[in-house]
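Every protein chain except one is present and positioned as in the full complex.
And now, chain A:
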Amino acid sequence: MAAPNSEADQAKLQIFKDELYDTIREHGSETRVFSQADLKGLGVIPNNDVRILVDVIQMLTNEKLLIGVHLPGGELGWKWRSREDAKKYTSLPDEPTRLVYGEIDQAGQDGVWIRHIKLRINIQDATLKACIKFLESKGFISSMTNVEMPNRKMYIRADLKPSERATGGPWFTDGELDEAFIKVIEGIIFEYIKTRSAYFSRGTVLPQRQPKKGVVTGDARGVKRTATDISNDDATPAPAPATKAAPPPPKGKPMYLPMPAGYKKYPTVNDITEFIHNQKVSTAMLGVADIQALVDVLVFDGLIEPIQVHNRKGYRVVRPTKQDTVSYAKRQQDRESHPELGDIVLGPPPLSSAVTEAPCGKCPVFELCQEGGPVAPSTCVYFQEWLGLKEPAVATANETAPL
């Protein structure tokens, strides 16, 4: 590197430096990487004198106005940094602090784990701590959490917002899943889909099935049963429309009905996003992807299902006729005055499952249970409770036991 000794040279370099910096800034954002050829192309340095260019770049780098980066292929490239940001560097007291800040700065919105800083710049723990403390007190950096690695101590430039990846998006607050918020939005989305994908009928007259009562008779029951006695007279029999006349229609009650085939207006994720947007329920920006994530959860919960009509992918509520007809808003209100009602559960209860109705399906000692073993059906307390022969224990074991 030649040494331009004269003051005039120095002054000239100053001018070139400022001009080059300004021109660079005009040519792209802070993220653009300029190669040497790019810088030459700016035409700031007379005759594109490489020597002068290198000197100017060096000066800018020293002043933290340019950041050197390695381009793929080994060449050097540069990004620019604002004067304000650069000043932060120059205002720092010593080299370690500058290095630490540099690491945090470089990590950008993702933030950086304190151990990574230590590894990269090879610094003593105590020094690192001191630097961090200083930078925090200056308000240059702040700590953050990454939802993916919540146990890591991370730092980020104080003026930056953590990236979506780090925060987990709008469903997280301070690195914690915001369950209350999710519940509210989920409720609104579900209600929206329900009311728009099923038809609300105020009082449909529906034929009703007549449950057959099992008749208690003691007639001629022996010790053993005959095969024909094993019947499901306890279960609700299925009606047989083929042979039985439909009973006279009773007065109907309000209910949701399925939409006819080919219905074109099942709400799409875009519809839902727009609706949520207009509801102004949240200051957070909920994008289509965020809403899609919640909608997916509702699908996995078995509350709604995707349905495609032509090329339009909408969502509809499942089992419409089993849905609660009381509006979500009303149910919320009820809960304000009667908190004992507990959380709103979306959708109807799941299909019943015969094995979980019986005590064995949820039995904590199921694996051990055997006639002749330590636990046996003949002495089973859960069955006694189930049959109503014994009061359930304080906390019913089948509900709390972990198995």
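Methods note: a residue touches a chain if its C-beta (ideal position, glycine included) is under 8 Å from a C-beta of that chain, and two chains touch if they have at least 3 such contacts; residues count from 1.
Simple rule for what comes next: contacts and distances are computed from a predicted model.
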Protein name (UniProt record) of the chain left out of view, among "DNA-directed RNA polymerase III subunit RPC3", "N-acetyltransferase domain-containing protein", "Ras-related protein-like protein" or "Short/branched chain specific acyl-CoA dehydrogenase, mitochondrial"
"DNA-directed RNA polymerase III subunit RPC3"
Any idea which of A:49, A:94 or A:357 touches the chain not displayed?
A:357
Among A:13, A:33, A:54 or A:309, residue touching the chain not depicted:
A:309
Out of A:184, A:297 or A:344, the sole contact with the unshown chain comes from A:297
Out of A:10, A:270 or A:327, which residue would touch the omitted chain in the full complex?
A:270
Of A:13, A:54, A:123 or A:182, which one is in contact with the hidden chain?
A:182
What does the interface between chain A and the hidden chain look like in terms of residue numbers?
148, 150, 168, 171, 176-177, 179, 182, 198-199, 201-209, 214, 216-235, 237-246, 249, 252, 257-265, 268-271, 288, 293-294, 296-297, 299-302, 305-313, 318-322, 350-358, 360-362, 366, 369, 371, 376-378, 380, 383, 387, 389, 402-403
